[in-house]
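The other protein chains are all here in position, but one chain of the complex has been omitted.
Each chain carries a letter (A, B and C) given by its place in the written order, and its residues are counted from 1.
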Amino acid sequence: MLWAKGLALDEEIHQFTVGCDPETDLHFYAHDCVASAAHVRMLGRAGLLTSAHVLALLPVLKAQYELGRARQVHIARTQEDCHTKLEAELVDALGETGKRVHLGRSRNDQILVAMRLYLREELNEIARLLGQNIQVLIAFSGAHRTHVMPGYTHMRRAMPASFGLWAAGFAEGLLEELAALAGVHARIDRCPLGAAAGFGVPLPIDRAYTAQLLGFSKVQRAATDCMNSRGRHEQALLDACVSIAGVLEKLMWDLALFSCEEFAFITLPDAFTTGSSIMPQKRNPDVIELARAKCRQLRGLANMHREITTGLPSSYHRDYQLAKGPLVEAVQLLQSLLAISQRLIPALQINTERAAAACTDGLYAAHAAYQLVAQGEPFRDAYRHIAGQLSDGTFKVPAELNSDAPFHIGHANQLCLDELAQELTAAITDVDARTQRYAQINHSIWGPL
Amino acid sequence: MLWAKGLALDEEIHQFTVGCDPETDLHFYAHDCVASAAHVRMLGRAGLLTSAHVLALLPVLKAQYELGRARQVHIARTQEDCHTKLEAELVDALGETGKRVHLGRSRNDQILVAMRLYLREELNEIARLLGQNIQVLIAFSGAHRTHVMPGYTHMRRAMPASFGLWAAGFAEGLLEELAALAGVHARIDRCPLGAAAGFGVPLPIDRAYTAQLLGFSKVQRAATDCMNSRGRHEQALLDACVSIAGVLEKLMWDLALFSCEEFAFITLPDAFTTGSSIMPQKRNPDVIELARAKCRQLRGLANMHREITTGLPSSYHRDYQLAKGPLVEAVQLLQSLLAISQRLIPALQINTERAAAACTDGLYAAHAAYQLVAQGEPFRDAYRHIAGQLSDGTFKVPAELNSDAPFHIGHANQLCLDELAQELTAAITDVDARTQRYAQINHSIWGPL
Amino acid sequence: MLWAKGLALDEEIHQFTVGCDPETDLHFYAHDCVASAAHVRMLGRAGLLTSAHVLALLPVLKAQYELGRARQVHIARTQEDCHTKLEAELVDALGETGKRVHLGRSRNDQILVAMRLYLREELNEIARLLGQNIQVLIAFSGAHRTHVMPGYTHMRRAMPASFGLWAAGFAEGLLEELAALAGVHARIDRCPLGAAAGFGVPLPIDRAYTAQLLGFSKVQRAATDCMNSRGRHEQALLDACVSIAGVLEKLMWDLALFSCEEFAFITLPDAFTTGSSIMPQKRNPDVIELARAKCRQLRGLANMHREITTGLPSSYHRDYQLAKGPLVEAVQLLQSLLAISQRLIPALQINTERAAAACTDGLYAAHAAYQLVAQGEPFRDAYRHIAGQLSDGTFKVPAELNSDAPFHIGHANQLCLDELAQELTAAITDVDARTQRYAQINHSIWGPL
Partner (left out) sequence: MLWAKGLALDEEIHQFTVGCDPETDLHFYAHDCVASAAHVRMLGRAGLLTSAHVLALLPVLKAQYELGRARQVHIARTQEDCHTKLEAELVDALGETGKRVHLGRSRNDQILVAMRLYLREELNEIARLLGQNIQVLIAFSGAHRTHVMPGYTHMRRAMPASFGLWAAGFAEGLLEELAALAGVHARIDRCPLGAAAGFGVPLPIDRAYTAQLLGFSKVQRAATDCMNSRGRHEQALLDACVSIAGVLEKLMWDLALFSCEEFAFITLPDAFTTGSSIMPQKRNPDVIELARAKCRQLRGLANMHREITTGLPSSYHRDYQLAKGPLVEAVQLLQSLLAISQRLIPALQINTERAAAACTDGLYAAHAAYQLVAQGEPFRDAYRHIAGQLSDGTFKVPAELNSDAPFHIGHANQLCLDELAQELTAAITDVDARTQRYAQINHSIWGPL
């Protein structure tokens, strides 16, 4: 271990402290290689390493990077974490030169920067998947624009609506979430490398240069702030994930309702259902239920992350180690959820007749009141008038509903899907540009000095 | 009640359903008046009300607005909520004309838009208070730039630091939080008015016009999305509050430690302490402890809000009513916390000698290793070399520490306070501009048609 | 204030530290009087007060107790909390004698014991209300024993069930919860009085005697444990409340589903519904939705309490003050919820035909498979056999279902309601006995020495 000073190691205690790091850190290893390359190049430029050292170190880092990307790395439990593993590889390959790499940094800023590279990459992947979900929702909304269904409030039939309006709401909600990811990106777009253990180092390192090499917009300046932001940045990402899941949860809950025998507005394809071990007739909507439960699980993970990362004085505490697990798990969960929902939405089958039949007369009570208003009655009087008709059984759905009028923005007859599609395209263009920039950095960091 | 249809009311059940709304809704009443004015002006322009109606309604709405701002409104429990109260006032004052105001809207979009006006105003106040905290932290950091103290990791003395670096970290962290509030603002900067119960209305209302009158950048289009965003927007604000509190919590924890007898780096002014009922000698740091606990309480409130607003199918459910309480409580909590911390920070007294004395030799072990590196030793060897000296008692703090060098961005010797101050000014300028714009709207909404 | 030492007080800071205590502490005031009476009697017996002092103090404490019970106490904000208020009343009434009462105790153990008296009383009230809910559920189950409905799994029709079985499940679940309250009672049935600030006092106080006077089974011995249990005991009560609410939440969710137009198995009486401000036809199940949401709010409160009371070193910290609010709020919430549900359950109207009609053929698929098993087929083969029939449309509900057989314990035909009723009676007998014992203590504590 990097800090070994010759003392014997207690196996049980070592297991307790190492925990899941050898597995969890695999997600950060390739990023650690990239950040280490930037660190090494900076040390060279600052005269703290010779060019020969730098030129020796870069190819070994690159080789490790590629192994990391291919998930062909194994971190032994005795190696504790990905940083120890990486230094060990460098020393193995280069001897004394490898021992020079940790100059002017600590594992504290090393994990911070590696996690930030990880976060920005995963954030982009989430944005991409989100975009695809919005796309299928817009398509679904367009395809079912005229398929009426009851709009519900309090889970009671309220006013006429359509499957188009139902889906457009989710599309627009997720579009807001997609836009909100930019705020998370802004938080993590500052480079903590050089903060060392949270107090900097008494060496003339060039933090602006490493930030630039790694494609960060800014340096996260105060070394203390770098450490204090541990957990807070990750939490901002997790909160954004939870907000996305909040939209999906409503979608899944609706599907659970709309596909049950009593509603039967929607049929799930067999591929998205499973059976019972005891009841031969059952087709259960397991995918929907699990997707719904994963939204709650994600809240649980985000909450666990908050529990672990709060309640402490400033600076680094070993407690933070345990936060890596729920972070990685949450990111993977949301990505798999988005991947499934993107397949599920186009596969939904609408039972248009059944949904239309559920649009019973009462749904038009407000419409009828509006017709009385058009004849001069104040709305509250018209409301009570119609309520009276409903109560004594004389209510009739107004004959001329003019139900094809566009009415107003956001009505079932004016869904603004083109606008949504344009906004989506603009947002995804930004996401793609970032993806390309990161790919470029992961390529150029190994290039000539 | 707006929905009364002549049925008798059960008192216990009425209490159960009304809950705290008569008190909580007072926070939204003035905003409801402003939004109602916009609604009425729009109905007039769309030909759904006459000019005479509009001109009659506006002054009554304005009078109610002013009562609302002055907190001179009382909502009777029989009136349920602020919307019922407002319509009752209009009917009281104007008779039949008052009964016309609810045309083309529902309490569902009415509370949504009132809450959004509330949220954007409170968000701005939070931003302002945050700015003041950053300002006093920058000043504190500048004043104590050269006052050394140990930097801690794992709550163990790690490397030399300063009170200036300690405070600069909090300033920079809060500056990031201030920037992040813009993302929350973007979410709530879309107008839900016109969504009615979540499915729009069969009337040619002009949603773009009401959005413009109320100073929103955009219409929140799909009526379904408006309802589905209930809770999600508020949660985004609460998550931002929790993130701010995460920075303050570390500050308070540090103060609790640094001011205890064993550290004694910082003395709290008597005004910020209280005593014991049994022990005459005690001065307890209650303000700090309560400030710290309020950070946790805020997490609790945000979490409660999430509990209440999630787990449901789409559209409105009465469940959401209960979310208003923790929202308002959380906003007030954070504002009072920021108000206290802004007074606390400049009042802290630093015991410079005590802190300097705690900078024991071991803090310079990394420095000593770096001196060996300067003589050509690889870092890892130098590290082990110094570890050996520490172990056998031969370690000496290096004579020439060159401790005044600026070293690098974010080091105690290069705090970048001027940059922080400039960024703060820019951010607060935006906040002030929004404040003025809102004031302008609250004034012009009553103006001539 | 008890700790005042002549320093000027800063109003804003005083407000910050006092918080909601003057309101919240009203819940503990009467209990504080009772515990103070026990303390005073013990001091008299131990020779630390004269009999004259004790005889003077008791009537004043009793008078305050009665005001506290009648909710006729006002705690001024300058008085901070109920303990200060009480000492002030004693000094007001008795002068120097009143100043003697705080000998050998601290506000730390004073609030601990007052809260414990509060908790045990409220716990008993929860138990009583729980018992009444179980009773109406048993009655409902008996009344609807033969009213069939589909049993659902995955919100899909699964097997035949009955309203009797549906309700019996809730009765039995709540009975388990009622039994579990005994464990909470055991935790709080130890007397912390005498722990003072957490380290005892150098005085020969008789802790066993105060414990006995107050009806505790045991002394909570180590003074440190008394302080460390702050929050933990209350949390145990809150966790029990949350578990109860977990049962009720399912009940309310079921009612929300079963009463919507698509199911229509159950009709809610009008008194339990409200209307819409825009849609004249609506009757919304607000009571059910709010009851459901309150189950989540309760989880939020319990979670907030945990946030506030954890994450700290041992001994007292001012942070704990903030935990009193959510505790009291949670207790009141659950009690009001149980009071409403107890009225709601008997008022439910079952639409027996509608529910019977929903018992479609597929529900009998497992029954059909069992008939094949009876003819010798292995179950898994029979299952696939029937699945094939369902798939090719040849499935027929078996003619002889023998559907009146009792089958087994816990089947719809063997609900064991008498056993449940007996267990309920036994549990409530214990609750009533405790209630009487507490009443006896609240009476005898003022009696002759």
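Rule of thumb we're sticking to: contacts are C-beta pairs under 8 Å (C-beta built on N, C-alpha and C of every residue); 3 or more make two chains touch, one makes a residue touch a chain.
Fair warning: this is a prediction, and the values are worked out from it, not measured in the lab.
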Fill in the blank from the handout: For the full complex, contacts between the hidden chain and the displayed ones involve A, B, C
Fill in the blank from the handout: Contacting the left-out chain: of A:Gln321, A:Gln371 or A:Asn413, that is A:Gln321
Problem - Of B:Cys20, B:Met279, B:Ala374 or B:Ala405, the residue in touch with the unshown chain - result: B:Met279
Exercise for the section: Could you tell which one of C:Pro22, C:Gly68, C:Gly311 or C:Gly362 touches the chain left off the display? Expected result: C:Gly311
Practice task
Give the residue, chosen from C:Val34, C:Val60, C:Ala114 or C:Ala195, that touches the chain omitted from the document.
Solution key: C:Ala195
Practice task
List the residues of chain C that touch the chain left out of this view.
Solution key: 2, 5, 48, 87, 91, 96-103, 108, 151-155, 158-161, 165-166, 168-173, 176, 179-180, 182-183, 186-187, 190, 194-208, 219-229, 231-232, 235-236, 239, 242-243, 246-247, 249-251, 253-254, 257, 295-296, 299, 303, 306, 310-318, 366-367, 370, 373, 378-381, 383-384, 387, 391, 401-403, 405, 407-412, 415-416, 419-420
Completion exercise
Had the left-out chain been drawn, it would touch chain B at residues 153-159, 256-257, 260-263, 276, 278-286, 289, 310-311, 358, 360, 362-363, 365-366, 368-369, 383-384, 386-387, 390, 395
Handout entry: Interface with the undisplayed chain - residues on chain A
Key = 1-5, 7-10, 12-13, 16-17, 19, 83-84, 102, 105-108, 196-197, 270-272, 274-280, 282, 284-287, 289-290, 292-294, 296-297, 299-301, 303-308, 311, 317-322, 326, 336, 339-340, 343
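In this text, only the chains that are shown with their structure count from here on.
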Practice task
Look at both sides of the chain A and chain C contact and report whether the same residue positions are involved, with over half shared, or different ones.
Solution key: same
Problem - Rotation in the CA alignment of chain A with chain B, degrees, nearest 5 - result: 180
Problem - chain B-chain C separation of Cα centroids, rounded to whole Å - result: 33
Practice task
Can you check how far apart chain A and chain B are, centre to centre, with Cα atoms defining each centre and the answer in Å?
Solution key: 23
Practice task
Find the geometric centre of each of chain A and chain C from their Cα atoms only, then give the gap between the two centres in Å, rounded to an integer.
Solution key: 38
Fill in the blank from the handout: Note: chain B residues in touch with at least two other chains are 2, 5, 102, 108, 196-197, 296, 299, 303, 306, 311, 317-318
